[in-house]
Each structure stands twice: as structure tokens, then as C-alpha cells.
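With one protein chain withheld, the remaining protein chains of the complex are depicted in position.
Up next is chain A:
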Amino acid sequence: MAPATALSPASVADLIDAMAAARRGGHALAISGGGSKAGIGRLAPGAVLLDMSAFTGIIDYDPVELVLTVGAGTQLADVEALVAAEDQMLAFDPFDHGPIFGEVGGRATIGGVVAAGVAGSRRVSAGSARDHLLGFRAVSGAGEALLAGARVVKNVTGYDLPKLGAGSWGRLFAMTELTLKVLPRPPVRATRAIAGLDAQQAIRAMAAAMGSQAEVVAAAHISAQLRGGAALTAVQVCGFGPAVEAKAAILDCVLAAHGRVMALEESEAIGLWDDLRTLAPLNSGQPLWRVHVPPSRGAAVVSNLHPHGAHWLFDWAGGLVWLTFDGDPDLVRAAAARAGGHASLVRGPAALREKVPAFDPPLPGVAALEERVRRAFDPSGVFETGRFGDRA
């Protein structure tokens, strides 16, 4: 009998059954939350979709403990609304891929956001999902229920399996329940900006801000080509009112050497940081790349690719280069490697994704170790859908 094309487990027992059936039937399982990242990686036509949306709901939330336990299938919008009602926020800045693929934001599940291990603009100061996933429950590819980490903010008991869960992209286990750190939401934010800098000047300005005592939470630069000729370099600070004024004053001082410093109006600042979240400036339909490099090398990446027609912006003070590029994908990977980083193909036509892996292939020693780690949780390759080139 041919396997069903989608499964909707409603319990841990269902999940264990699904894993067992997959092992027996020899079919792979593609874990899915809100589907916002379905356009990443190769198509996996033979895989059975494992829909995790039944694992929803708030399991435990005590704001004063700074800990939230939530079903992995809960939508990001619901999680954010819950903590916002207590004047809190997730300790990491969740990145929602929906808008990149032309969908409404907020429908990604928290499990998917964590499994992708990708964070937004505040990553440079706040850390990523890996830094704030305190614990989880899951069912491994071996069909075993698994408890990792704990529900307290400080814990070093046993291996730090939550680090593996964040960024696992559904290749190790199906997470059903997540415990995440939450933090108070700063009441005030302010953005300072300089117009007209080129890539290298922007990197220097952002480095000066990051190295100052202003406690910068985010630093980004949108290139001139994406803003009708007027590049914008922006730096954000936050905190209680009196502190934000003092931090902004420090920025005024350290940025003055780099250009005329503007205080962005709140609506303009919100629009700018929204652009970094949705990547609206790069919504051209061209293949979209995410390049991680040491911040000082961001300019080198774009100077290599700009002449070939790339459009780009910087986040993370230059450590994250988002670019759209229709040319030879090898040029992107080579530019990232020369800069000491790596490049991920986030959006592109299926034919391109078939040819070009989503992530930089690891070096042989690391690749072998990664495979052994995957085998430790998924001995039969239940999660090897071929999406990430891991089908043997």
C-alpha cells in the first residue's frame, strides 16, 4: 500500500507510530509546521508530510520565571501576542520566513522557527534560538520519546541537546514541546541613521556603534540601489526612557565621524526594521541568499557580487548579508568562503534548488561527524527526505 501523503499526529503515541510506520515502509517523513519554509531546499516528492500543527497551546508560562513552555505547533503570532500581553518578548528575535515567500507573517510555528535556527536583526545582541531554547520534548527518528534540557534558565546537566534542536531542520527528531527563555520588553526604542554611506563606510560606522557603550541592539544598512539611490545605515538602542536618551547621545557622538546623524521618526524606524524582517526591498523574485560572515567582511562579499548584478543589504552590523542574485550560484558561495563565512540559498526556483544545496556543504570531517550525530537520533534515516541532500 502506498503511504499517505500527509500525517497529522495528535499525540506522542501517534508520532511514535508514524516513525515506526516510516521505518517499516521505507518512506521518509518531512516535518512541517506552518509551511512557511517549504520553499527552502530540494523538493522531496517521496516524503510523507508530518504535520505538527496539533501540538499547540501554552503549557506553562510564569512571566517572573522568564520561562515559557509551549506546544511546538503553536503559531508564532500567538506566542508573541501571549508574551507581549505581559510586557515581555522572546529572548531571541524570531525570524518568520513567511513574508519572503509572499505569505502573511505570523503563521510560522514556533517549532519551525526554532528548528530553522534563524534569528532576525536583534540576533547581533540578543543571540538566536540556539541561545534561548532551554529544553524540549520530542520523538526521535528511532521512535523514542526524548526529554532534553529543562524548564529553568540556568542548567548544565548533561549534553546541551537544545543546541542540536535549534537548527536541526527536522533531521533529528520531531519536537512537540519547547521551553524558551523570555525577557522583559524594553519600553522605548530609538534609531539613529546616516544616509549615503557605501558598503565599507557603513561597516565602519556600524562597527563603531557596536564597539561603543551605547549597547546597540541592532545595526543594519540598506544599499542605495534598494532605496532609490539613498543608502541608509541604521542603529537601534532600547531600554527605559532615560537610558535610551543617553544611549542615543552616545551614538550621536560615535557616529558623527561617519556622517550626518539623523534621529529617525518612530514610524520611519518601524518601517525600516520591518523591511529587515520581511526583506521587502529584496522582493524581486530573484534567488535570495543569506550570507553569514565576520561583520568586517560584509563589504568584501558585496564588492565581489555587486558588479555581477547582485542587490544586497546588511543586517547584524554586516555579519549577515542578504542578497538577490541571478548569476552563477558558485560566485556567491565562493565570495562567502573567501570572507570566512557561508551562504544559504533561501529562495529560488525549484530547478535551481535541485542543483544548488540550501546550505554550504560541510568539510568532510564535519560532514562525517554530522552524519554520525544524525544516525544517533535517526538510525534508519526516517528524516532523510533528500531536501538537504542527505538522502543516501
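One rule holds for everything that comes next: a residue touches a chain if its C-beta (ideal position, glycine included) is under 8 Å from a C-beta of that chain, and two chains touch if they have at least 3 such contacts; residues count from 1.
Here is the rule we use: contacts and distances are computed from a predicted model.
J.: Among "FAD-binding protein", "Cobalt transport protein", "Carbon-monoxide dehydrogenase small subunit" or "ABC transporter permease", find the name that the UniProt record gives to the complex chain excluded from display.
T.: UniProt protein name of the non-displayed chain: "FAD-binding protein".
J.: For the full complex, which residue in A:R23, A:H311 or A:R353 touches the chain that was left out?
T.: Residue touching the chain left out of view: A:R23.
J.: Give the residue, chosen from A:G102, A:G211 or A:P349, that touches the chain omitted from the document.
T.: Of the listed residues, the one touching the omitted chain is A:G211.
J.: Of the residues A:I59, A:A145 or A:A334, I need the one that contacts the missing chain.
T.: Checking the options A:I59, A:A145 or A:A334, the one contacting the hidden chain is A:A145.
J.: Write down which of A:A166, A:L255 or A:V356 is the residue touching the left-out chain.
T.: Within the whole complex, the residue contacting the unshown chain is A:A166.
J.: On chain A, where is the contact patch with the chain that was removed from view?
T.: Touching the chain left out of view, chain A contributes residues 23-24, 26, 62-67, 87, 117-118, 123-124, 127-128, 130-131, 140, 142, 144-148, 150-164, 166-168, 171-172, 183-187, 207, 210-215, 239-240, 242-243, 245-247, 250, 292-296, 316, 319-320, 340-342, 344, 359-360, 362-363, 365-366, 369-370, 372-377, 379-381, 392.
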